[in-house]
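For reference, the structure discussed in these notes is given below.
One protein chain is absent from this view; the other protein chains keep their places.
Naming follows writing order (A, B, C and D), and every chain is counted from residue 1.
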Amino acid sequence: MSENFEPNIVAFLCNWCSYAGADLAGTARISYPPNVKVIRVMCSGRMNPSFVINALQQGADGVLISGCHPGECHYMEGNYIARRRFTLIKKLMEYIGIEPERFRVSWVSASEGEKFKNVIAEVTEDIRKIGQMKQLKREV
Amino acid sequence: MRKKIGVYVCHCGVNISATVDIEKVCKLASGLPGVAAAKDYTYLCSDPGQELIKKDIKELGLEKVVIAACSPRMHEQTFRGTCEEAELNPYCLEMANIREQCSWVHKEKDKATRKAAALISASVAKASLLEPLSEKEVDVIPKALVIGGGISGIQSSLDIADAGFGVYLVEKDPSIGGHMAQLDKTFPTLDCSACILTPKMVDVYRHPNIELLTYCEVISVDGFIGNFKVKVRKKPRYVNINKCNGCGACAEACLLKGRIASEFEAGMGKRGAIYVPFPQAVPLVYTIDSEKCLFLRKGKCGKSPACKAACGPEAIDFEQKEEIIELEIGTIVVATGFDVFPAKEKPEYGYDAYSNVITGLEFERLSSASGPTFGKIKIGGKEPEDVVFIQCVGSRDKELGNEYCSRVCCMYTAKQAHLVREKLPNANITVFYIDVRAFGKGFEEFYDRVKKEGIIYRRGNASEVYRRGEKLIVRAEDTLLGEALEVETDLVVLSTGLVQRDVGELKNALRLSQSSDRFFLEAHPKLRPMDTATAGVYLAGCCQGPKDIPDSVAQASGAAAKAIVPLATGKVKIDPIISFVDENICRGCGICITTCPYDAIELKEITRDGYPVEVAFVNDVLCKGCGACVASCLSGAIQQRSFTDEQILSQITALGVE
Amino acid sequence: MRNIQKIIKDGARKAVARDDVKYVLGWTPGYGFRVSPFFARTAEDTERLIFSPLCANNLTIYLTLQEKLPLPKAAALDKRKIALFVKGCDSRAVIQLIAERGISRDELVILGVPCGGVIDISKLEAKFPQAIKVEAVEEGEKLSLKVDGKSQEIPKEDILLKKCSLCEYPNPLIYDVLLGEEKQKKTKDYQGISTFEEKSPNEKWTYWGDKFARCIRCYACRNICPLCYCDSCILDKLSPQWIRRSVNLSENTVFQLLRTFHLTGRCIGCGECERACPMGIPVGELNRKLEKDVRELFAYEPGIDIEEKSLLSQFKPEDSEDFIL
Amino acid sequence: MENPYIPYLAVITDIRDETVGERAIKTFRIAFQESSVSKNFTYQPGQCAMLGILGKGESMISINSLANDDYLQFSVMKMGKVTSGLHECEVGDAATVRGPYGNGFPVDDWKGKDIILIGGGIGQAPLRPVINYVLNRRKQYGKLTLIYGARAVSDLCFRKELLELKKLKHLNVHLSIDKKEDGWKEFVGFVPDNLLKVHPSPKNAIAVTCGPPIMIKFVIANLLKLGFSDEQIFTTIENRMKCGIGKCGRCNVDNLYACKDGPVFSYAILKNLLNWSSG
């Protein structure tokens, strides 16, 4: 692995908690690695696990999904519903040999700017360690 | 490719431009497919900034606009407005958050610039696939439902009714009034609770726009803002409320008179099986407690029920049955109130063990001139020499899971200590507290006054209450002095906090969420404290969190104002970012239906190639646009506008390119 | 036991005689060890039906496979039922289909046949490459084979399909008529999967990457699956295009991941995908992996109860989330 | 070996909206990047070419200019990925062209005969070069009749041109729309009905019809009613195509490839073939 490997990470944040949490991290000027690029969705429940696979195929080295803490979903149940999907797609991906670090999920509330930073830092470092996505990435 | 996308990069003063190389980002953006122009400006949200965009929309014929600036949570509405003013559909806007999620959190300029460029290219990719959306409008039934007849419900009802709209006020108890009716004096002004409340209760009763439904419970809520269909269960009172004149002859005659603990008196007083909760009850009609009434329980009460014989107007009707009534309304105010923290959950304070350990609410009845002791502070017939108040019982207690402050206890304790001092000038009064929170108008002054009345405030949490001889001993640690101490007392008043009331199915019927304190979750803790995630449903009073009376009243009026807006406009706009179904693809499996937390999807039969098939159908008004159904659909038949699979995939593609 | 062929034929004849039955879906012997799905429309047709351990095909796929030409305006709908034979595992597909509203119960006449497991015929074909006419009869744990007149016995466990050696549901769970005697069920274990889970990502990928690289994307695994019945599969779509048509490791892997994931909590383990794969990719193992997780984490099993809600449209607040930050 | 899969590079020089809506039609003029290509790119009325955009793919589109026109013109209905991509294009954008492909109309065999052209919707596109071809050689042909219709006035392709054609004396133009509209003085109803109304004589005539499958079906039935023989009726078929050169397989109609042996077929041939759909 090259020393300069900078992982490319796609994050999907729910609008109400995690996106707001990320905004809070910004407002509080909490600095974190720039490797994570955010796609906003209204709810983690919108996350089709296929997006995770697709991101890894299209050039992401890792994917993070973050939503409201259980019980705090703006739509009441979205994150609960999503959680099952995430659990299973993660298990499936791991079963075929995709490193568990490639796909992470977190619950970050609108007030957890600091936690958002920690999550980003952890996810970025973990992926930096395991290196580029190879299993699913499309060849050019 | 047609170049119809305008990209606007905001400097935000130096907030963005200090970290992101704006010029470079603009140059990259101008090369993206479909981009007609990429421009930057110091403050895009300013008037000249918006003018720049509007001018371009018109002159360049832009069909999509991408704003790279702050968070869309900050200014999406602003720029949607900008588009609209330039006659571009407001949903043809996409924002790239290069401030909160880029310039403010990254330090290295080149990396931040690269990230900003990536975020913009993802936004451009999505923008090129955005479609204009139109906001649907629905008619509103000009009536409101207020659930709960405490001070909050009363205030909301009156405000809505005064605005000229019909109100159904549903109260589960036989009378409205709620907890406030039970209170003696109110802090910090010490005016009599009943004196200020009862006129309002009468106003409710008399108001031509209010239909009062006491002894009723909401059992289901269907529909959506503007068009709710609510089912209400009318519990049988076994008294015809149209005939009852409230004379009370029945209660006098009741065989069980004075033998049943009175809920209103917080158990400190007794009533019969036929009763009014309190003399000023509204409506002043009697109710038979079916769980206690001998005739209703056993079918036999003496030779024949005495109450029936005593009732002049022949209002008593043992044949009365439960009724379900259906209401059609436009908006709902939830004012279901609170419950007092059950003191037995803190067994160390001996509430269950000792009759001279009472709760704050019980003290109110004890102190009330209309209460069982006619306002005399007497325990076991004796006036106490020593009185101890223990604060924060059931509040600020992590072990119980009640981390929150109940907000009223400090002040009602001060008030009650004051009342004791007033009534028992020689009593030794000690208050154990953690911190005293006297934040309201006139509160600190009142607290100060009480402290000067010879009331001992000891900082420290009481750990135990036990009996030693005739006296109760309160063991505590004075955290200021750092010493353990014991105080002998004749009466312990527990400043019990407020907890969320179990409203049963109502929570789900209204699709209300709870915050971690179990109180109902508001749509936004600061900016939308009366709204809920369910459009058209608003919160008033303590169901949203502990409040004192002025706050409850204020929020109740706020909720009323919120509830009035749709009623007054007569129309509600439906957020168009919702799900829709491609009927050609849908296979009618219904997984979206079970996934939807709002019951917004149902199956409908259509004809496809001559064959009847069932497909999913999204009710535009019920759908809140979470997109959970989209992710559940295996065939991709259901999609969320502005968040379609294709749009999100285009963002992923753009971000995948390093 | 000996009567099973007669019982099958009788059952089919009765079903086909009903006015409200369009045809009976069963199995008919073909060349060598081959057994084909068969649509019996007349009493005469039913004479061709058999049931034996060679009848591997899950016939439920045919319930949703019909492509209908537009119905002419005046034409009436054919509302007749379809009668079909189901083994234990097949019956779960029927249940799951009904639960998902893929078909309604009243469109079916279900002829249940208890099944002691079906045979991996490629193993038999390897043993008897030139077989022409074959009869196979299950005799307890053995298979009695008559190949071109010569009889012999083979222990079943040597030749059973993998999914059958651990079959929990040998007896149909839903039926109108049960034909034959109920069989003893076996205990499912996920030993192989648990062992594989312990491997490192690298070892796992070495195994699967090699398999996926072989995939020719004939889509047989999808097309034979009784629960892949979308009118238009998202994997065929061009916009959005979830997978490209190019056949390479990346697209093949994504295809298998998406295919498997779409069966999460829906796969009833009939193993048809695996049997159909001409390239010997153990695709069913992926389904079994998820089946295991779904059972262990959510105590959920599809294809048991027609009233059951789909796994992924429900949740429990206490669902495991130990991987979530 | 020449590589027939490599397209000629070209540029879009002109775009005109024919109709709007979900399935809008636009007319594109294309110029090759290399002039040598332009010189050698000759074609017959009814021939097609693979019009494409790199990154999106190619679509077989009927060429509706004439070889001696100074432009190369295609009319494209927005349908799938490629055609939608084309509709997203603006003048100056790059496009690719392969071809010309297909057999084209045997216009030279029709000399001396009456020609009846019956079109619907975008079906006017392949007929346009036939009209112009005949008009250019007016004396070599008999009567020229055009029967053309669309759902509504706004759906009429080449509207301006049609109105110009109507002014010509040596050409009978019969237009129709499906439903009545204000100010419409021509026939209201379906094209096959208009055909019966116009009632062309089959004597020494050739009928060519292009349009949606359902229209073709009824037009042919009505032509037969009018006494046209199978050999006098021509239409084009539109199957999905990828290679355009008779290799990829999908456009086959029996043993014929629509891309090579078609798209023009006489009804005499077509009626014996399985599973064709016209376009």
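Just so we're on the same page, contacts are C-beta pairs under 8 Å (C-beta built on N, C-alpha and C of every residue); 3 or more make two chains touch, one makes a residue touch a chain.
Keep this in mind: contacts and distances are computed from a predicted model.
Q: Given that one chain of this complex has been left out, which of "Protocatechuate 4,5-dioxygenase subunit alpha", "(4Fe-4S)-binding protein", "Branched-chain amino acid transport system permease protein" or "Ring-1,2-phenylacetyl-CoA epoxidase subunit PaaA" is its protein name according to UniProt?
A: Hidden chain, UniProt protein name: "(4Fe-4S)-binding protein".
Q: Specify the residue from the set D:Lys56, D:His87 or D:His174 that touches the hidden chain.
A: D:Lys56
Q: If the hidden chain were put back, which residues of chain D would touch it?
A: Given the touch definition above, chain D has residues 1-7, 9, 23, 33, 53-58, 79-81, 83, 94, 96, 213, 238-240, 242-243, 245-250, 252-255, 260, 274-277 touching the missing chain.
Q: State which residues belonging to chain A touch the missing partner chain.
A: On the side of chain A, residues 59, 138-140 touch the unshown chain.
Q: Could you pull out which residues of chain C are in touch with the chain that's been left out?
A: On the side of chain C, residues 30-32, 34-39, 57, 61-62, 65, 67-69, 122, 125, 129-132, 210-211, 214, 216-220, 222-224, 236, 244-248, 272, 275-276, 278-280 touch the unshown chain.
Quick note on the criterion: only the chains that are shown with their structure count from here on.
Q: How far is the middle of chain B from the middle of chain C, if each middle is the mean of its Cα atoms, in Å?
A: 51
Q: How many angstrom between the C-alpha centroids of chain C and chain A?
A: 36
Q: How many angstrom between the C-alpha centroids of chain D and chain C?
A: 49
Q: Considering chain C alone, which of its residues make contact with at least two other chains?
A: Answer for chain C, listing residues that touch two or more other chains: 239, 242, 312-314.
Q: Quick check on chain B: which residues sit in contact with 2+ other chains?
A: Those would be 595, 632, 645, 649.
Q: Can you list the chain C residues touching chain B in their complex?
A: For this pair, the touching residues of chain C are 68-73, 75, 77, 100-102, 229-234, 237, 239-240, 242, 262, 309-310, 312-314.
Q: Please output the residues of chain D touching chain C within their complex, sorted ascending.
A: Listed in rising order, the residues of chain D that touch chain C are 80-81.
Q: Taking the touch rule as given, give the residues of chain B at its contact with chain C in the complex, in rising order.
A: 584-585, 587-592, 594-595, 603, 609-612, 614, 632, 634-636, 644-646, 649
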